[in-house]
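Up next, chain A:
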Amino acid sequence: MAPRTRGATGPAERELLSAGDVARTIARIAHQIIEKTAIGPGGEPVPVLLGIPTRGAPLAARLAGRITEFSGQPVPHGSLDVTLYRDDLRRRPPRPLELTQLPEGGIDDRTVVLVDDVLYSGRTIRSALDALRDIGRPRVVQLAVLVDRGHRELPIRADYVGKNVPTSRREEVAVLLSEVDGRDAVLLRAAAPDAGGGEGSR
Partner candidate 1 sequence: MKHLLTTEGLDRDTATALLDTADELKRTLLGREVRKLPTLRGRTVITMFYENSTRTRVSFELAGKWMSADVVNVSASGSSVGKGESLRDTALTLSAAGADCVIVRHPASGAAQRLAEWLADTPTSVINAGDGMHEHPTQALLDAATLRERLGPLEGRRVVIVGDVLHSRVARSNVHLLTTLGAEVVLVGPPTLVPAALTGWLASRRVRVSFDLDAELPAADAVMMLRVQAERMHGAFFPSAREYSINYGLNAARAALLPEHAVVMHPGPMLRGMEIADSVADAANSVIVEQVRNGVHVRMAVLYHLLAAQTRAGEDA
Partner candidate 2 sequence: MTDVVISGARPYGEGDPVDVLVSDGVIAAIEPKITPPDGAEVIEAGGQVLLPGFVDLHTHLREPGREDAETIATGSAAAALGGYTAVFAMANTDPVADNAVVVEHVRRIGESVGLVDVYPVGAVTVGLEGEQLAELGTMASSRARVRMFSDDGFCVHDPLIMRRALEYSRALDAVIAQHAEEPRLTVGAQAHEGELAARLGLAGWPAAAEEAIVARDCILAQHVGARLHICHVSTKGTVDVLRWAKERGTQVSAEVTPHHLLLTDERLTSYDPVNKVNPPLRTEPDTAALRQALAEGIVDCVATDHAPHAPQDKDVEWQAARPGMLGLQTALSVVVQTMVRPGLLSWRDVARVMSERPAEIGRLADQGRPVAVGEPATLALVDPDREWTVHGDELASIAANTPYEGMTLPGVVTATMLRGRITQLDGKVR
């Protein structure tokens, strides 16, 4: 099944980040990761970036690319599908599983940076932490997100935030990435009427 595509900009929405803003934000997060995890000659072992599908996966790939560019160090990256660990499966129609791809070398005793597009209730990240526990034992787990829109339901916070956006629960934050949606942008719009509850509205 194809990933849900997010439509073109409509009248009832506002652009939070342009394509250029998205690129600059990713570059900034890349620098922060290099600094915080001490990547560099003679530094700590490089972290492993794991993106949460759908849009976390290409974000992780882009971040890894920028980090390598800035630091000269190759950074392993992959994807971690958390569908099987979600606590809201029974509230929604059946969803296809997405790709889980761990980089060679695994995650044991490494610093793992989870990457997602939007941080909202925190439930997706909780599912990701459960999934991580089943596939290995990282030394440290950190979190990078492009947008933090607040309304946390669990004691979870991000280590790297591209942009903090105060939102109402009736709004939806849509991250568009060219790999999935054909262009880069972050939009704020009124939530679809049927998108109530859980991670349905992001």
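The rule we apply is simple: a residue touches a chain if its C-beta (ideal position, glycine included) is under 8 Å from a C-beta of that chain, and two chains touch if they have at least 3 such contacts; residues count from 1.
Regarding candidate selection, all candidates are chains of the complex that A comes from, given by their letters.
Quick caveat: nothing in here was measured; it's all calculated off a predicted structure.
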Considering only this complex, which of 1 or 2 touches chain A?
1
Touching candidate 1 in the complex: which residues of chain A?
1, 81, 84-85, 89-100, 130, 134-135
